[in-house]
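This is the structure I want to talk about, given as structure tokens.
Right, subunit A next:
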Amino acid sequence: MTSIGTGYDLANSIFSPDGRNFQVEYAVKAVENGGTAIGIRCKDGVVLAVEKIITSKLLKPGANKRIATVDRHLGVAYSGMVPDGRHFVDRARDEARAWRDTFKTPISTADLASRMGGYMQAYTLYQSVRPFGITAIVGGFDSREEAPVDGEVGSGPSCGAGGKVSSKTHGGPFLYMIEPSGLYWGYYGAATGKGRQAAKAELEKLDLSGAEGGITLEQAVKEAARIIYVAHDDSKDKEFELEMTWISGADGPTKGLHQEVPKALREEAERLAKKALESDDEDEGTEEKKGEEKMEE
Partner candidate 1 sequence: MDHRPQAWGRPRDDIYGAYDASYLQTSGPKTATQSPVVTGTSVIAIKFKDGIVMAADNLASYGSLARFTDVKRLRTFLDTSVVGFGGDVSDMQFLDRHLKELAIDEAYEHNDDQQQQDDDDSHHKSTPGTALNAANLHKYLQKLMYRRRNDFDPLWNQILVGGLDAARKPFLASVDLRGTAFTSPSLATGFGAALAQPIMRRYAATDEDAARLTREQAVDVVKECMKVLFYRDARSLDRYSIAVVTKDGVELSEDEQLERQSWAFAERIRGYGTQTV
Partner candidate 2 sequence: MAAMFSQNPLMNGPNYSFNDSPRTSAPEGAREHRFDPYTDNGGSTLAIAGADFTIMAGDTRLTSGYSINSRHHPKLFKIGGTTADQKDATIVLSVVGFAADGEALKERLDAICKMYRYRHGKPMSVKACAQRLSTILYQKRFFPYYAYAILGGLDEEGKGAVYSYDPVGSYEREQCRAGGAAASLIMPFLDNQVNFKNQYIPNSGEGHALQERERRPLSRNEVEVLVKDAFDGAVERHIEVGDGLQMMVITKDGIEEILMPLKRD
């Protein structure tokens, strides 16, 4: 941050001489302090998980959710400034609804990511606004079936050329991450917030690209829980709640909808996560002992 104090960080829409927008970089800093949020795209769905730091014992457990539903098949998790995230979600819902109004069909995950990327980018352009203090992870499952148009009548020709290629598949699980600059990429696994480094390291170990067959949705739920626990390790003193949602295809457990992971499965995943963490600690412990022994020698 060599240019701090030179005046180039006072407003959006002004570049520094070395081509940086400092307001955007400060927004990224805001995200880096937020609770960890991750998303995993696997063979048959998407899992979103956040580490919700409990800031007060007076807050009702399980209330004030961080992961929001945008459309029936779309969910958003975010890290950073919560009010900014809430506004982001409101806008995403408006976009999804407007899409349905015009095209009478659900918005695809890619299109929503594009719309929202554009929206966030606009907040880096003007004097009068500041960038979003969040990084959002957008997960969705675009219908693999021929999606009916809302309120449609009839199902088209039952024979002859209907413009349908029988061998071609459509839709599937998708995951995008949008940063304060408006930059967005599609990911196999995405992580943001305080524990993102540890989380990314763990995500990279998973076979998400499907090179070795990929992982299933249920495995992904368990991995997501474990990764949040691993990422939380550095700030152990603070209590947190694990919040997880998932989206499967029409043939999966959520029937194509974005839903909270059922309580039983979440608790099971948390139990396994804690167990995995303990065994890790034990390993570290023995390693340390070995080290000490070596020292003595």
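On the choice of candidates, all candidates are chains of the complex that A comes from, given by their letters.
Here is the rule we go by: a contact is a pair of C-beta atoms (placed from the backbone, for glycine too) under 8 Å apart; a residue touches a chain by one contact, two chains touch by 3 or more; residues count from 1.
Here the structure is a predicted model, which is why all the values come from computation and not from measurement.
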> Given the complex, what touches subunit A, 1 or 2?
Replying inline: 1
>> So in the complex, the part of subunit A that touches candidate 1 is made up of which residues?
In response: 62, 65, 67-69, 71-72, 93, 96-97, 100, 104, 150-155, 158, 255, 257-260, 262-263
